[in-house]
Each structure stands twice: as C-alpha cells, then as structure tokens.
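Provided herewith is a single structure, encoded as structure tokens, for subsequent inquiry.
Excerpt of the complex: some chains, original placement.
Labels for the chains are A, B and C, by order of writing; each one numbers its residues from 1.
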Amino acid sequence: NQSTTSETSKNGDGKKLVIGATMLSMQNEFIVNVHDEMAKKAEADGIDLITVDAERSALKQVEQVESFIAQHVDAIIMNPCEVEASSPAVAKALAAKIPIINVNSETSTKPSAFVGSDDVESARIAMKFIAEKLGGKGTIVMMHGYMGQAAQIKREQGAREILKQYPNIKLIAHQTAEWDRAKAMSLMENWIQSYGSQINAVFAQNDEMGLGAAKALADAGLKDKVVVVSIDAIPDALQAVQKGTLDATVFQNAQQQGSKAIETAEKIIKGQPYEKETLIPFQLVTKANLSQFMK
Amino acid sequence: MNSNSDYILQVSGLTKTFSGVKALDQVQLAVRKGEVHALMGENGAGKSTLMKILIGLLPADSGEIIFEGAELTAAHVRDVMKKGISMIHQEMLVVPELTVAQNIFLGRETKGKLFSWLDDRTLTKQAAMLLREMDIQIDPSIKMKYLSVAQMQMVEIAKAISNNAKVIIMDEPTSALSEKEVATLFRLIKDLTSKGVAIIYISHKMEEITALADTITVLRDGKYIGTRPASELDMDTLITMMVGRKIESLFPESTTQRGNEILSVKQLTRHGQFTNINFAVHEGEVLGIGGLMGAGRTEVARTIFGLDQPDSGQMYIRGEQADIRSPQDAIRRGIGYVSEDRKGFGFIPRLSVRENITLASLPAHAKGGLVRAASESAVANRMMADLRIKAASPEQFVTFLSGGNQQKVVIGKVLLSSPSIIILDEPTRGIDIGAKAEIYKLIHQLKEAGKAVILISSELPELLGLSDRIVVMAKGKQTAELSAQEASQEVVMHYAMQV
Amino acid sequence: MENNLNSYFDKDSGSYKLLVRLQEVRKYGLLIAFVAVCLALSLTTPRFLTIQNLMIIVTQVSINALLAFGVTFVIITGGIDLSIGSMVAVTGVVAATFAHPDEYPVIVPVAVGLLAGLLFGAFNGFVVTRSKVPPFIVTLGTMTIGRGLALILSKGRPVSNLSDSFNFIGGGKILGIPTLIITLIVTFIACTVVLRKTVLGRYMYAVGGNEQAARASGIELSTVKMIVYTLCGGLAALAGILLTSRITTGQPNAGAGFELDAIAAAIIGGTSTSGGTGTMTGTLLGALLIGVISNGLDLLNVTSYYQQVVMGIIIIGAVVLDSVNQIKN
C-alpha cells in the first residue's frame, strides 16, 4: 500500500516526509499561531508541511483531506471545523491507511491521535472566574461566536455548566457577535442601553469579542463596574489584562499544540510509540500571573 | 351607427390615467371586418395606449371592449391573441438573444405549454416558409440581435401575421422600413383584408393613410374626435382634426446660398459596412443621403461622429484633416448627431427632459464642476418652448414622453451642443405631421443660419423636399451624387437599387 | 439587393459561417482559458493530471455546480438568488432530522429535504412576483431568514448520527464512481434539456432578454419566475442533501457564502447578470474552472493568503481571456 512504499522510499533514499495540514481558519489569530508553531517544528525536523485553509467549512475540510489522500502524504494533521461534520475526513484517512492527527479540537470519529484541549473546559474556567469574582451573585451577559460552530457550542456548554452551579447568577442576555470585535462593540453598546448598570459581568467566547465589549464599556464609563472575561489569550488580550480593561482570559497553549502535533505525526510515521491523546491544559490568565504569558 | 354585427371590434367609453394625467378620456372605436382602419393623432394623443389596452397589456380604468360580440375587457394578452387579435408594437419588442424563428413563434411554441418539448427545427422550417410566403428575405436561424432595425421590424410583422388573427394592430409598422419593404407590407395588408382580416393602422405618414385607409378615427389629447370614411376626408380636414389648427406648407422655400465647405470625407471605408465614400457639405446646405435599408448610411454617420473608427480614408473639417476618435472629438469639432435609434442612442430614459436636453452641453452651464441650476433650467425651458416639446414639466422623465417628443428632446440636446455640422439620421421617424413640419422648419432654419446639415432619410418626399444635393448609397457603396434638379423619386430609387 | 440578401441566406457563404462561428466563440474563449489553466497545472505539478485527482476535483465541484445550475436559471430570467447558501443549510438540517438510523426509510429525508427547498424557492418566487421588490433584496432577506430557520430547527447544533443509507447518497460510490459525480452528470443533462429543449427554457430566455417582449407575446411572467425560483430551491435542496450526506451531519451554518461561488461560476460561464443569456455548459465550465484553480493551488502548496490573491487574479484573467474572444456587441 501507498503509505508504506513511500515510507520505505523515504527511509531508503532519505526523501523528505510530507505532512498535510488542514486548518480551521487561517484568519483566526490563535489558529495561525498553532500553525506557525507547526511550521517551525516541521522546518526544524526537515519535514515538508503542506497547509490548507478550510475557511471554517467542514465540507471543504473533508475535500482537502481527500486531496491529501490522493497525494499520498505521509500523515495528515487536521484542525477540525466540526465535531461531526469533519469526521468523514478522519474515516477516509484511516481507510486509506494514512495516519491522521487532530489538533486543537476533536471529532467524533477517533483519529490516530489527538493533540489539544477541550473547549468546554476553557469556558468552565472563564465562567468559574466570573462566578467567584461576583461572589456567586449577579447578572451577566454572554457573547456567542458564530452560531452553530463547534467552538461556540462547546464554550456555551461549558459556561452553562458552571452557571447551573450558581443559581444566583442570572444570565439576562446572550447574543452572537460572530467572533468579531466591531460587532461585539455594537452589541455591548446596545446592551448598555438596555440594561445599563444592571450588568455585572460579560463573558465573551473569544478575546476579540471580549476586547470589543471592554471598549464599549470603557467608552460608556462602566468598565470599573463590569467584569469582562474571554478566551484565547491573544497578545491584545494579554495587553488588555495588563491595562485592566480585560479582567481575565484563558490561555490555550498554541506553541505546545503545534509542536506536539508534528511530533506525534512523526512518531506514528516512523512506527515509534506515541501518545494517543495529548491533552494540553488551559490556564486562567489574570493580572496576577500575567508575566509568565507575556513574551 | 350600423348594427353591431358589422363590427368585429367595438370600444366605448375607454378611459386611462397615468399618474394623474389622462392619456385616454372616454374614447370609442369601431372596426369592421376586412377594413383598414387608420387611427390618427399627434404624438401623445393616446393611440398606442388605446392599442395596448385592446391587446391586454394595460388595464383600462373604465370602458368596454367588445370583440366578435363578446366582452373582452380586462383579458390577458395570451387570451386576446388566442381569440384573434395580434399587434405589431411601436417600440420594437424583440428578444435579441433568440433567433428570428424563435421570436416569431414566441409564446406559441407547441401551443405554449410550459413543459412540452421544443422542436426548433420545425419552428425554423415554418418560419422560413412564412418568411418566403411574405417575400421577406431573412435567415430564420440567425439571432435577432444581428439584424438591422428594418429587418427586425419585418420579423415583427411576420410574427403578427402568422397568428392567423382576425384583427391586426399595426402601430407605426413602417417607421424603420424603406420603400421596398413598405411595398411588401402593403401587399400583405391587401391580401389580409381581402380575406376579411381587419387592420388597425397607426402611422404618421400621410401617403400611407391615403393609400391604405378605408376608415379613419382621430384622437387628440386622449379624446375621441371623430370617425370618417377615408373617401370623405381631404388632407386639410384630417390635419385640422388631428392638430386643431392648419399646417402651412411642409417644405419651406429656401433662398440661402451655400457657403464654404465645412466637412468632406475622402475614400472613407469601414470594412464590411461601406467603401470609398466621398462627399462634401457646405455651410447653409442640406446634403441628403438616400438608399435602401442596409445601404450603410447609418454606419457612415456613426463613423463621422466618432462612434466607430474608419479602416481607411480621411475626413476634413474646414480643409483641415480631422482625426475623430470619439464622440467627444466630434462634438468639440462642431459635429452633432441625431441617431435613428433614439431609444438606444438618443436619450436617458430615467433622466428628466431638462437633464437630457442639457446633457451634451452641461459643462457650459457649470462652474468648477458645479451645475448652475438657474442657467441650466433657462436654456432647457427655452429649448422646450422652441421645439414645442410637450411634457408635463421639464422635470418629467423622458421615458414617459411620446415618441415624437422624445425625438425632439434628442434634437434639442444636439442643438444645444452648438454644432456647425448636424447629422440627422431618420429625424422624423415616428413623428406626427405637426411635429414633422416643425422639424422641417427647424432644418430650414439651421440651413439659413449657415449650418451644414446631413440628412439621412428613407422617406423620399422628405429627402427630395429638403436636400440641396443627394448622395445615394447601395450596399455600402456610393452610387450617385445628384443635384436637387437631377433628383426625383425614380432616379434616387434607380441608384439605390444599383449593385 | 436581392443577391445581397440571398447571400445572407446562403448557408455556405463565408460571412454566414463567420457569423455563426462568432456566436459560438464565447464558449470557446472560456474553454481556452480552462484548458490553459489545466495545462499550466499539469506542467507544474505531476499530481494534477491523475484520474484520482480529476475525480476529486469533479466531486468537489459538484455541490457548487448544482447550486450554480439553479442560479443560472434565475439569472437568465434577469433575477438573482442570494438565499441558496441558506437553503443548503435549511434543507440539510431538515433532511438530517429525518435521517437518523432506523427511523424512516431513506426516501423520507430526501423527499422532505427536497420539499423544504422547493417551498423555500417558491416563497422567493412568490415574493419576487407579487411585490415589486427587487430579487436582490427579497433573497437577501430570505437568506437571513433561512439562516435563522436552520439554527432554530437544529437548536444551533449540528444534527448528526445519520443512517448509513443516507450517508451513502453523497458519500458513496457506484461502480467506483462517486455518487456526487453521477448526480452532477444527471442534473447537468436534465438542466440542459430544460433550458434548451423545453418551452419553459425558451421562456426563461425571453423573460430575461426582454420582459416587455415576453409579456407582449402572451408569456405569463410570474409563472415563469415562480418556476425558476422554485427550481433553484429544489437544486439547492439537492445540494444541501448531498452535502449533509457527505459530511454525515446537518449543519445549521453550512453553505455560508456558497451563493457567491455559485453566482461566480454562472457569470464566469458567460451568463449575464442583466439576463437573457447563459448556458449550463458555460456554468459547468465556470464551476470546473474555480475547482481546478483551487485544487491546483492546494497541490502547488501555495500559502493560503497568496492562494486568495492568485485565485482572484486567475478568475479575472480567465474572464478577460474569454471576453477578448468575444465579439463586440
């Protein structure tokens, strides 16, 4: 079969390993970071990394994996768009006997290996921080990502899990701002009109929206009274935490996810023992521990 | 009047209002089997509106239509056509991307059932037969957009006739035709009437009315004026009925001497359209260009005006060689062009009369790019008055004007760009007798004012009546240059048919 | 004169042949562009011209092509449909809801999905013909409505766990040929026949080419438009069902942005947004061109940011090449 012949050929004449990677969206800063780490690691190990952008479309992702299979790459790294919808890609790769590694998030069909973290957990961490900060009592609003996308669903799930434990925290409004800073700003402005000083905290499902909400609150002179927490720990968000405009963000380790993904792929190709599941924990970032995350 | 059974079609009390303006006011019409019933009236009298209501394209506000003894009011076009009325529309209603055959049978392919199979081969064959019967030489399998205006018009005629209608409405069917096709059409009409088909014929050409009409109904400003047997009407009475006043002689006598040569073309050639065209025009002169359809006259005019580029040959303006690459060049050098296709090249439908009239001379009414509204309005109003443009206001969209008034707007626009050479391509196409006289007078005034006029016309009386010299073209070649004395209908036709 | 006209009639005359050829050249222009791109790719990457890769391209193109066929009908009549992407989502979610294993036979989700698409399309047609609202706004509105509906119906979550027989529809192979390719070919033929061989197709051209002329010929404009939007909805539903089956999930946010790709395919293929012209062959070629470029850029491992730049340039370039070949008016 194809993958083994290519393996022998490369082992024989030292031909470079080829890994195909399909990323959720190369317009998302965190994903770009993961990818850059992958590229760095691949370069260091002398691997050819072919990257394609699924532009958040599971269909496109499935097609891209098909294309990788047709090209007989040695391994596939997939940053899935969807839990279910990206699953056929995994099945297809496995059927073609090409190892496939999921990075960052999961699919329902089990891949050869998984490197990443569980999005539900990130939201739990963020919401728990809010709950504690409010002393288990208050009113909050939540900003969703693009509705129906895996990250949105999971982050909503995590947040609601925690909210159940705090019956005195009331979610008075939740709405999508489509991961977008400008849209989040407008949404927050409208909420301020509606609820004014009623709002005690904002949970935004990503930093972009968190930053937009923080800006709107600051413009309205309410920032001191409202807790804003979001997820991803992009550089802007870290800056904002330092300035105090953002109360906390949740750090996801792009560096580890990226390099571990390549590492695992290499191990599988070379037939070495490997971790079936590498879970990289989230970390809450506040002013207190900020220094260890600032580059 | 006579008993109902004599009439195949009876209209009474028809009223139609467009955005507050009454286009038809209690109009009546009664058409007998086998007659040619001419409908006369000035531009905007409401003739087309009446016909569109008859055929079911427009709803009437009130009134009654009886066809073959049965009510037809508010019927759908398709039903009206099935019942046996068809119409040749004033504005050419063709689908350019479909072939001639497909246009002819549009709406009637295999009885028009949406999900039935098309048999284009049969359609094309039938169309070929039809066209041959009618003595129209057009390839039915060619796309409509490749035809000249005249050919399209002939296809429209074929389409209307092929419906086996009992009443055929012809709204200015000859406006794009030259003598030869007109003769064909007349023969067809004679055929049809002899079989009992009634024709409602609308035209602004008096000769045609004289030659064809059995009965004449006149409308004026949307009101019914009267119906008379053609034999009882003399021209003057008819014109008075239509216009409400008398018209002096159509072609004014000229006393001007021609001046210096302004424009000359030498060996002008555009491959596939015309070859080696040579002529000159002088100040105070009207140069007529005659020929049959497809002779290439429009193409020569377009080339002089810079809309097309010549392949070889030169143009000289006041003795200097002129390289005209665009209409801007032409306008700058004092050339004005009134196209034969006023809808296509003439006016902007959704701009007002004022905005259309000043379009080619707008910079003259602007300062630093800003339009000076007062100055613009003043010239527009003056031109509207000069040309007697009939519009509800200078702010009315040109698309809502009648054909004749649209044409006047286009002429007004060209005149305002103050040209010294004016090319008029079929300037009186579709224009009523009153307006025609005004345009003739205008041509005369231009000539008296020392302008050079190039007049392209398929109406021989007009060409002969106005031109000082006539160039005749046939199949893209210049076949004659005649002085006013030499020229007569026969002579011009002789050269126009020459190979 | 007689000779002149007869020579136009003479089918063997040079000018007649030239004219006919010029009418056909539009297609060739695009074909040349397409062949040129394929050739360039074959030369630069050996992986391009393999049966397997070509099959992948056609499979990948098929969903966009189905949508493009539908929107070609609409554009030919002078309309536009921006809601096709949302229809993909709605119909996909609806079909998926009925496609869980051991609930209904596989015909049920397919039928219900198609019905949903036809109804959605008919609604578009209804609003377009009954109101004087431009189709652009109507379908922009229903695009938003449809997206909302898909989210409501699915409660914002992907609908998964679909039966194997349903997943076969868009993901299986028959005699080694992916079902998507088979569906594409069948639909292409059907659409071509409708457009070229039926009275309905003729009326589409007539309505788009000159609405007034069509009306004056007794063609019921609103009927033709209703059918066309409904047809477009049906094709979008087909695409939605196939997509859902292919990714084994009904996704409420599937199909976002598909409308632009589909419209692009149609227009690249020579359909004019002003109506009255267009062919299914052109649209198919347009969709294939987009697919080939996107596949080729992936094969050449062009970085995704530069891919977008190159894609844009090639699309413009292909149509430039096409229109250079075209006769002026």
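Here, a residue touches a chain if its C-beta (ideal position, glycine included) is under 8 Å from a C-beta of that chain, and two chains touch if they have at least 3 such contacts.
Here the structure is a predicted model, which means the values were calculated and not measured.
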{"item": "Subunit formula of the full entry, expressed with the displayed chain labels", "value": "A x1, B x1, C x2"}
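One rule holds for everything that comes next: only the chains that are shown with their structure count from here on.
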{"item": "Graph class of chain-chain contacts, one of line, ring, star, complete, other", "value": "line"}
{"item": "Longest centre-to-centre distance from subunit C, chain (CA-based)", "value": "B"}
{"item": "Subunit B and subunit C: spacing of chain centres that average the CA atoms, whole Å", "value": "42"}
{"item": "Distance from the mean Cα position of subunit C to that of subunit A, given in whole angstrom", "value": "34"}
{"item": "Intercentroid distance (Cα basis), subunit B paired with subunit A, Å", "value": "70"}
{"item": "Subunit A residues counted as touching two or more neighbouring chains", "value": "none"}
{"item": "Overlap residues in subunit C, where contacts from two or more other chains coincide", "value": "none"}
{"item": "Subunit A residues within the subunit C interface of the complex", "value": "26, 50-53, 57-59, 62-64, 66-67, 70-71, 82-88, 108, 146-149, 152-153"}
{"item": "Subunit C-touching residues of subunit B, taken from the complex the two chains share", "value": "55, 57, 76-78, 81-82, 87, 89, 91, 93-98, 102, 106-110, 112-118, 137-139, 142-143, 146, 180, 292, 294, 474-475, 497, 499"}
{"item": "Residue ranges of subunit C in contact with subunit B within the complex", "value": "1-6, 8-9, 11, 16, 19, 23, 196-203, 205-206, 209-210, 212-220, 223-224, 227, 276-277"}
